[in-house]
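As you look at this complex, bear in mind that one protein chain is not there, while each of the others sits in place.
Here the chain labels run A and B in written order, and each chain numbers its own residues starting at 1.
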Amino acid sequence: MKKSLVALALAAAIGGAHAQSSVTIYGTVDAGIQRTTHVPNDATLVTRRDNNKLGFRGVEDLGNGLKALFQLEIRFDPDTGALENNVRPLFQGQSRVGLQGAFGTVRLGRGLSAYQESSLAFEPWNGLPNVAGFQPDLMVAGYTSDPLGVTGNSANRFSNAVFYNSPVWSGFQLNVTVASKEANGNQNPIIGKGTAAAPQYTANAMASANPYSVSATYTNGPFAVMLGHERNAIETKLYSVAASYYAMKPLKLMASYQRQDQSHTMFTNTDTTSWLVGANYSVGVGKILLGYGQKHPDGVIKTKQASVGYEHSLSPRTYLYLDLSLKKMPAAATATDDVSRRHYALGVHHNF
Amino acid sequence: MKKSLVALALAAAIGGAHAQSSVTIYGTVDAGIQRTTHVPNDATLVTRRDNNKLGFRGVEDLGNGLKALFQLEIRFDPDTGALENNVRPLFQGQSRVGLQGAFGTVRLGRGLSAYQESSLAFEPWNGLPNVAGFQPDLMVAGYTSDPLGVTGNSANRFSNAVFYNSPVWSGFQLNVTVASKEANGNQNPIIGKGTAAAPQYTANAMASANPYSVSATYTNGPFAVMLGHERNAIETKLYSVAASYYAMKPLKLMASYQRQDQSHTMFTNTDTTSWLVGANYSVGVGKILLGYGQKHPDGVIKTKQASVGYEHSLSPRTYLYLDLSLKKMPAAATATDDVSRRHYALGVHHNF
Partner (left out) sequence: MKKSLVALALAAAIGGAHAQSSVTIYGTVDAGIQRTTHVPNDATLVTRRDNNKLGFRGVEDLGNGLKALFQLEIRFDPDTGALENNVRPLFQGQSRVGLQGAFGTVRLGRGLSAYQESSLAFEPWNGLPNVAGFQPDLMVAGYTSDPLGVTGNSANRFSNAVFYNSPVWSGFQLNVTVASKEANGNQNPIIGKGTAAAPQYTANAMASANPYSVSATYTNGPFAVMLGHERNAIETKLYSVAASYYAMKPLKLMASYQRQDQSHTMFTNTDTTSWLVGANYSVGVGKILLGYGQKHPDGVIKTKQASVGYEHSLSPRTYLYLDLSLKKMPAAATATDDVSRRHYALGVHHNF
């Protein structure tokens, strides 16, 4: 006698001081076998391709078109059972609470910045932070949203932020995220334009300006476009333009261009540009993913990446996947040589 | 008996060895914008006012009036998604299991001590551990229930404890918590009456006596009163008396007096007293919170705090809030000067 959770939650309403709401539990478990060459401890690994999630969310109808909403999302590594990278916060995915109404949606907490969230739809691996995909490197020209976070922390989220999403006006939507200047646990100083003795940002420094992120999206039939701009806690700026087009119902084409400006923390070679083209093609229960892109930091060797993937659906919630990827990249940050990193992945992806 | 042992184990692991019980998922997400002056890194913050919770609880009817019950409560910081203060245990809120019957309720594990739990009803912010409220400072005369816990740990909980709540006899109830002497992870020695070389309590020391906490409450119509007493792991003692009175149905008045006795670990100035008066006044969907109190440690400058708050209900589960608070306090632990700390908060509180 296994009732669904929501039914159980409703049935259990007797115990609480207030009526039990319909908390939805959701998640993803994704694990497979992967190998990436030219990494430390190069070996065949059991690891994840997609983010692994266990989430809790709910919506309360307040009447008059007003809603209260919350979402809490645990992220973990399925191969070890630990929190992502062993250092990330419990609700790395997001922890937000807010209100939704005719004015749009306002939420407070931690989550993907407005630009980072909008950009996912223009990346052929749908933003999966996998080696075969183009997040979080080429898709954002090497930019990070959280340079003053804990070492190993997520590169595309704001903590301590207010998130606004406008309603959709004739296909057009505006999304804005603004974060406070609070220190965010960074353990290492960022020397930047300072010196080792007097770094531009000390360990656990506060932001020198409020980080913000903006994206504007427009959707018209098979066509979608995005303009994005973001400034992080050390005043690095990112500019992005992206578009997608359904050439046929099963064929989605994507392209994007990004520029990162690090002039606030670097004296020279402050700009990095990147571009990316990709496609998703659905054939029966299969889906083919294709992507190619380049990243060009000023005065440093170019990075070039080509990837191909295949997803085989066993159900709307479960698929098997296969990825192949080749990345020609500098051997190190200051290298004049490059290496060709190969990547293989085979695994299973299950939503619940 | 035809299935093999491992097949049975798998069935138990995957299919459910017993019927799904009615686990209730509950919680609170509360986030807002706050500013508190005279704190390190003074800035406008996105942070919480109330505890943020994600909890799991259940009750099993064992027949004959006997029940088994458990409760597990995660606490987190919504602005970063991390566990509270980044150091607290996963189930910081509580992790308890026990039995309930005609004899009362007995539980084992971790939770608010008997006194700390009873005291919440006599604090005008209902015990919210917020700057505008009077927990965990004036309401308890600066006392902590867990001096040998991990740095940054909760100040009003016992780990390794047995919790007893009596039935209610004609409005009267007795609550007792007793903890074991186990070491609780404290990282820093407590010098106390010892020396830096030979501290009274070394790092990770065991309690020198079993910590215990007692509260007796009596409720009669609009009137309630509490007597509380507690002794922590370093034998600091707390005495408290508190009362509340519904002068009108929407108006609740509260007053309390506390004394902390640190003579076990201090040679001089061992006593701290505090008192507090407060009121809650409900007007339509609004609720006004008022409080004023003083804390007077022997031989040290007095602390005085005045706070006003407003909660605006959007539903029985969701409200917006506004707090203003002024606290005149010593500039440092040994200061002869005081500072006036101002505090502002504006946010949203959502239960699920």
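Everything that follows uses one rule, which is that a residue touches a chain if its C-beta (ideal position, glycine included) is under 8 Å from a C-beta of that chain, and two chains touch if they have at least 3 such contacts.
None of the values given here were measured: they were computed from a predicted structure.
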Of B:28, B:130, B:144 or B:159, the one touching the omitted chain in the full complex = B:159
Ask   = Given the full complex, what residues of chain A touch the hidden partner chain?
value = 2-6, 24-27, 29-33, 41, 43-47, 52, 54, 57, 59, 69, 71, 74, 76-83, 86, 90, 105, 117-118, 120-121, 165, 168, 171-173, 175, 215, 217-219, 221-222, 224, 226, 314-318, 347-348, 350-352
Key: Interface residues of chain B (partner: the chain not displayed)   = 1-7, 9-10, 13-16, 18, 20-21, 23, 25, 56, 58, 60, 62-63, 66, 68, 70, 72, 89-99, 108-110, 159-162, 179-185, 206
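The criterion applied here is as follows: only the chains that are shown with their structure count from here on.
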Request  = Would you mind pulling out the distance in Å between where the CA atoms of chain A average out and where those of chain B do?
outcome  = 36
